[in-house]
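Just one protein chain is left out here, and the rest sit where they should.
Entry: chain A
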């Protein structure tokens, strides 16, 4: 099997490699300097409105606006004289949050670039002196409603997106038990919108209880204790990050398209049917093409809440094909003189990938899929749902472990076989031996690069987690490099370039006859360039295949 890589001179390879490396660095820099951090968070304190009428359930409570006194009569505190005097009950209180918040005297609007909105509920419950509980673990019942309004609409023209009666698991503990201290409550997911198509959003929440005529109270919320306030944390993707992300995608798309077409063209020119590895590589190219297709631009014009789900699925397809590709790659280069070239041989390995991916897909459909019909839905809200979700995730994790076991085993086997072949090199003349040693080095280098790419992904992910969790005062905008964006954009671009290089260098070459000669010449001046990270991998593999053949022939 010959490939383009074999016909290229080392110098061209190095140039190509450096070109890709520069591109990669450029993407890191773009991500780190131009893009803002991937997401923005805004903590909002809900306004407590008094519902005098307990009237039409369709009325909205919104805290800002000219006639806000009419639509939200504020309650300053639920536990003071005011509340006592008014004889407030739980059904009189509506928690209202209207966002975005005004800043610098301007009424800001949400943007379609935000892509989606995530709402998290954070209750503020204070410890009640001697009667206080150590921990609060209960189910909360939330009557929630979310609506939107656009800039040109009249102030009260809120339109409903979803309404739902939800239950959430409230889990709070307290370290220092003093009167007035707040419990540490685990934030609860409240809603997730797959698009941010409108200007203003409004959330109305009620935490009702049933009050009987004799004054007794029942219901899930009866045990809420001294709930002082509800914070709603709104998270969205930063518009600037979306722009940079889409630009990177849109920029890469034509290149990937060209590479896929080029690859297809080369396969068409082949006299015989394409081999399994070539088919797999083509599939990988198509998966990347699907991932890169900049269809998100449509969400600027149309309200497409499903875009988030579609993006998840596209990413899932790409990664599952990539995982399958690695398995077949390692399998096809076993150097044990067994001809595989048939996908059925890999059924065990691929089944792990497929099963894991299906688990994640089902989980995603259960969470984000259902959220299309009810923004407040969360599979984690109920114990059954939590078990189910955990089941899917654990199964997927087990599949991932099985997969990596297989992959490590196959790579280890390939390395061992290669080591044994290497011993036979002594019987060859010096020129050839040197050449093959270089090829072996390159083969091992390929594995290293793939591992490096994977390790880089994992490490950057971990560092991102740690750096974000140890958030300190004034950390948000230190200026300079925006680390998380650099990593997101950089890693995304890295896998793009990885596949792109594979597609280009690994495309089957039709100039098979010229190959032998070229290689003879090239072997004289092969210079090992450790900088040549992006291009090295494919070259070793193809050359290695030829090498195996040669050894076998010998």
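To be clear about the criterion, contacts are C-beta pairs under 8 Å (C-beta built on N, C-alpha and C of every residue); 3 or more make two chains touch, one makes a residue touch a chain; residues count from 1.
One rule holds in what follows: contacts and distances are computed from a predicted model.
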Among "Queuine tRNA-ribosyltransferase catalytic subunit 1", "Protein Wnt", "60S ribosomal protein L6E like protein" or "NADH dehydrogenase [ubiquinone] 1 beta subcomplex subunit 9", UniProt-listed name of the chain not shown:
"Protein Wnt"
Filtering A:89, A:150 or A:373 for touch with the omitted chain leaves A:89
Which one, A:233, A:270, A:345 or A:413, makes contact with the chain that was left out?
A:233
Full-complex contact with the absent chain, from A:26, A:41 or A:455:
A:41
Looking at the full complex, which residue from A:178, A:348, A:416 or A:431 touches the chain that isn't shown here?
A:178
For chain A, residues in touch with the removed chain:
36-47, 63-64, 78-79, 83-84, 87-90, 92-93, 98-106, 108-109, 111, 113-114, 118, 120, 122, 124, 126, 128-131, 176, 178-182, 184, 187, 189, 207, 209, 217, 221-227, 231, 233, 235-236, 238-240, 243, 311-312, 315-316, 360, 363-364, 367-368, 461, 464-465, 468-471, 473-474, 476-477, 479, 484, 488
